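With one protein chain held back, the other chains of the complex are shown just where they sit.
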Amino acid sequence: MVRVDGVDAPETLIQVRNLDKRYQRGSEEIHVLQGLNLDVTPGEFVAFMGPSGSGKTTLLNLLGGLDVPTSGSITVAGDELTRMSAAKLTRWRARHVGFIFQMYNLLPVLTAFGNVELPLLLTKLNRAQRRRQVETALALVGLADRMDHYPRQLSGGQEQRVAIARAIVADPSFLLCDEPTGDLDRASAEEILDLLTALAKEHGKTILMVTHDPRAAARADHILHLDKGVLVETAGEGARP
Amino acid sequence: MKYLGLVLANLRRKKTRTLLTVGSFAVALFLFGLLAAIHFAFYQGIEVAGVDRLVVINRVSIIQPLPVSYRERLLQMAGVQAVTSANWFGGVYQDERNFFPQFAVDHETYRDMFPEFVIPDQEWAAFSSDREGCVVGAALAQRYGWKLGDRIPIRGTIFPGIWEFNVRAIYRGSRPGDDEGQFWFRRDYLEERAPQWIKGLVGWYTVRVADADTAAAVARAIDDRFANSPFETKTEPERAFAASFAKQMGNIQALILIIGGVVFFTLLLVTGNTQALAVRERTTELAVLKTVGFSDHLTLLLVLAESTLVALVGGVAGILAAKLVTPGLTQALPGFTVYLPTADLLMGVALALAVGVAAGILPAVSAMRLRVVDALRRV
Partner (left out) sequence: MAIPLMYNVRSVRQRWVSAIVAVAGIAGTVAVFVAMLALAKGFQATLVASGSPENALVRRAGASSEMESILALDQIRVLETAPGVGRDERGPLVSAEVVVVAAFPLAATGTDANVQVRGVSPRAFAVRPSVRMVAGRAFEPGLAELVVGSNAARAYAGFELGSQVRFGGGSWTVVGVFDAGGSAFDSELWCDANVLNQVFQRPQNNFQSLTVRLRDAQALREFKDAATSDPRLTVQVDREVEYYEKQSRLLTRLITVLGTLIAVVMGIGAVFAALNTMYSAVAQRAREIATMRALGFSRAAVVTSFLIEALLIALAGGLLGCLLVLPLNGLTTGTMNWQTFSHLSFAFRVSPSLLLTGVAFSLLMGVVGGLPPALRAARLPVAAALREL
């Protein structure tokens, strides 16, 4: 279930109340988010849409603990982000969030294996255990045979799949995607969306995706529009009340 | 340790640059090792000087002699355990450029005075029974290819004529850095063959005191004893004597420090700049690491680890290379023992690490402070 009216939904994973975000640009103050509310229960696939500059990426950064709100609260799996110190927030992020970017953002100096392994370096797993999880993640995205390839040896679509593998390898609570298909051709984009859909439906992952592409948004369970600093719901394919 | 892979991968990003930086460290530390070894060569005398030995020379001038009769009188003095003497011969072997010190020594007492020079008993016995025998240092023997039994001709300059000696013993230094370039022969042979004016005269005495703490007092007592005589003495602990020579070399120490300073400063500048460049090029990647969950602290450590690793590898390579080269220098510079003491070697490595850290600290801090949201903001 997804709500944007500030009313509690049962068993929420993510709960945002009265989220306010302002920042300075030169001499003017931009009030990008104004009293935003959001409730997301586990397993939902949510798309955020909205005009450029509406604050979609800002919202994503706040949800991922990369930024701090001016006021309001964000609670994920019972943890209040706004009460955490920077160090705690980083640890929290490592445990709970998987990021997927438009530009994939793989480290060119590491192989696919190395890139996917990165989040696991922060855990206490030993080498063998890390290897197992990486292999599983890569198999899930269909790139088990490309483990030792460097990003420059992969196509755009393959790079994004590695990025997804990296995002899920540590089994985070939810995935945040910022225009994941923005840089891909039609066919690769479809592959990625299929993958995300599978992650949501078959593996029960909670996915929050910012996108410009209506076709990508259509894959989500819910489409939310960010307008004048708050979220408004519109219908999507497979939408549930 | 698990992060080592990441650190190494980042260094492999621009292999040429990493190799050049490692090379810079190697060069700088090679130079450091070289300078330290040369410093040792100039100041060696001080380091290896005996703490319980005094040098007695003619007060007027070091080139003025002392009478043989002083030996007994010195032995009788309180605190004196042993006495030996030597004369500077100053001859030439084949060519004036082949400089090495030649001493005519009191062969009965010389070996005991300098236990740091190791001579096999039977070789010393051979020297003691051959009036024309000589003892040569191992490095000296190696330089000219001398072996036991060889006959060495030396052209006297102070004492004219061609003097020939039989190599009866080869001494080795017991400590690394000991001078193995000396040539000793017997004073009684010099006395026999030399012109009238040197008869009954020695160049200087070396005195061992029973207790090292009394060295200064005994030195004063000796000088008092011979004050107002035709041969007044000037007695100093061996270390002070060696130091005064080094001091006369002028500011070699200052020169070495300045060169060393220039080198390290330049190195710091270069590697710091390189590291800063390297960090600036990967702001995006560093931001990604942070989104994955790498803490600011960890990011700082990773960047610091890169520069430190480069410094360590280059530094160790450089200083070891210097260590390998120093024996060659000893052979090439006659009269010098060029040696890199272990303490200096370790200090060199420590300095390299310090530079590695210092060069990396500012970029590392900027990496730590990097805010993800700024870095990942879309262009």
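Structure notes:
Per-chain numbering from 1; labels A and B assigned in written order.
Everything below uses one rule, namely that a contact is a pair of C-beta atoms (placed from the backbone, for glycine too) under 8 Å apart; a residue touches a chain by one contact, two chains touch by 3 or more.
Here the structure is a predicted model, which means the values were calculated and not measured.
Although it is not drawn here, the omitted chain touches the following shown chains in the complete assembly: B.
When you scan B:V118, B:A216, B:V270 or B:L362 for touch with the missing chain, the hit is B:V270. Note that of B:T16, B:S129 or B:T342, the residue touching the chain absent from this view is B:T16.
Looking at B:Q76, B:Q122 or B:S244, the residue that reaches the missing chain in the full complex is B:S244. Only one residue from B:V51, B:A78, B:A125 or B:I158 touches the chain missing from this view: B:I158. For subunit B, the list of residues touching the undisplayed chain reads 14, 16-17, 20-21, 23-24, 27-28, 30-31, 34-35, 38, 60-64, 90, 92, 96-97, 99, 155-158, 160, 197, 230, 232, 234, 243-245, 247-252, 259, 262-263, 265-267, 269-270, 273-274, 277, 332-333, 335.
Operating definition for what follows: only the chains that are shown with their structure count from here on.
Centre-to-centre spacing of subunit A and subunit B amounts to 64 Å, using the average Cα coordinate of each chain. Subunit B makes touch with subunit A in their complex at residues 2-3, 5-6, 9-10, 12-13, 284-285, 288-298, 372-373, 376-378.
Taken in their complex, subunit A has these residues touching subunit B: 57, 61, 64, 66-67, 86-87, 90-91, 93-95, 97, 99, 101-102, 105, 107-110, 114, 118-119, 121-122, 127, 166.
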